[in-house]
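Partial complex: the chains shown occupy the same locations as in the complete assembly.
Labels run A and B following the written order; every chain starts at residue 1.
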């Protein structure tokens, strides 16, 4: 069923008949259901056209409710088993029984800074390194990232430490560079409905990490993923990073309930970013623990060895020692939700180091 | 129809049959509607019990959507003509073709203050005087109002100036005093779902002005009115006063679209309060004009002759000169929406004065 037309209590038989006739004219099938108080008319047919029409304006109509979920490829209706994204030759995995841990600074600021942080997060058990090369900043006057140089530094980190690299692309130009150097292309919250960029990511052969927009509903979030999937790239992971509400004690309100909600409707893995989700260092560890306990497929955290000197997001970056403490806590919680943090890479990293 | 059960795309015939059987067991009638992608099952029957049930947990069920609106007495389904509240012996009217203008200070602070303001708003054309006697304050340490003394001062203002009095009751004790002294009992936003107080107001013989709660949906707003109506008091007017959102340029976000939305579904009049709706003096006049243009049945504004010395809400109170300017503007807009501000009382007021 595509839509439901709810009639007013006092709607006449003639009005109900007119609604049914209108639905048939549009090429759908009406299903009138008389109730004790009012009648509703279900509509079935080709949902692609469901938007057409004018039903709410017909005499006697109280309300029109859209029913069908328009996403297909992202839905468990189409694929019931979980999507698991692997990185051949490494223990890094997103989805399944693994808990993916992604850590690193908001921005790559220098080779020294990046390596200093990467070594510490690798030693504590992260499998993925994140670092901004292209930064979407609210102000045109703020630091916009080191660009290609940052990508090259991260590629070096992969070679040296065995970490997989996740970094954001903000337009077609940066996406082309990111897919060349990184292992996972991140699409940020501000671009969740930049449909041109989503389509371009859908034509890439690299996995995509799609962050939820600041006021995206679950349906819109899955529809944004659908844009990527519909171009042929099935390696998509989602990421909750806080939504915008009236609450002012955190920068955003981290909506952990979307994790089980996504897992019920979709086969795509979903991670949680407690750093952007709270915007405050002292709330990252509690919410990271909660994210693992709620059943997320992984977490993304900002780590900086000198956050007081960070060029962006310093106040929400945790120290490497806090990251180690967090790893210790989440590794204790993971088995309760039938997951584990893969630890093999770290051995390799140590050997290589 | 009370509810709609949307099945998953891959739901089996057996699962659909089980859902229908479950609905019958609960004493309702199921209406299955097979679609090209998925089946939906409509439910009709006694909606009072519609809440019972467990449908979302049955195998194959994707979603359950509630359809029926539970308000009755507030609905145009029951009473199609507009409710008009009159005040015999005066020109003051809420509803119909009148535009009700309610003005006065946030709090009554003294006899002098109250009269100074009342005389000026009466001279500019207000028919109603508002002033707080019992103040619901976020802080227990803030000024809580003059109580009974304030009510007596306002009763004097009615006698002297011919203005009808609107003031807030915050509990049963204050409501008993308010109904004795005032013409309209206001129920504030924070008490919109204080159901004991709503029922008590429903047993009063005085009209009630019900303000929308800070995060109330249209349905909840009308259901709160339904509590008053269901106790036998049909003289209810609604008031939009801003809702809570992420936006930080005003104290609340004034939702003017609820005016036509209420007018479509309900026969009750609806006023707008641009003072609380914005919290900033420099935005009161623009939003008062907008409220009249959108078709509201009236406006409530805070006016203070010395807002810099007001004991509460000073920053959002307008000066008497601004009120006069506002009256001039809205009296020009009113005819465009087929309304007028009754002006008869002011003659009387002048005569009495």
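One rule holds for everything that comes next: contacts are C-beta pairs under 8 Å (C-beta built on N, C-alpha and C of every residue); 3 or more make two chains touch, one makes a residue touch a chain.
Note that the structure is predicted; figures quoted are calculated from it, not measured.
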{"item": "Given 2 placed chains, full-complex copy number", "value": "4"}
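FYI, only the chains that are shown with their structure count from here on.
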{"item": "For chain A placed onto chain B, the superposition rotation in degrees, Cα atoms, nearest 5", "value": "180"}
{"item": "Approximate Å spacing (C-alpha centroids) for the pair chain A, chain B", "value": "39"}
{"item": "Interfacial residue positions of chain A with respect to chain B in the complex", "value": "1-2, 4, 6, 8-10, 31, 33-40, 42, 44-47, 62, 65, 67-69, 75-78, 80, 244-246, 265"}
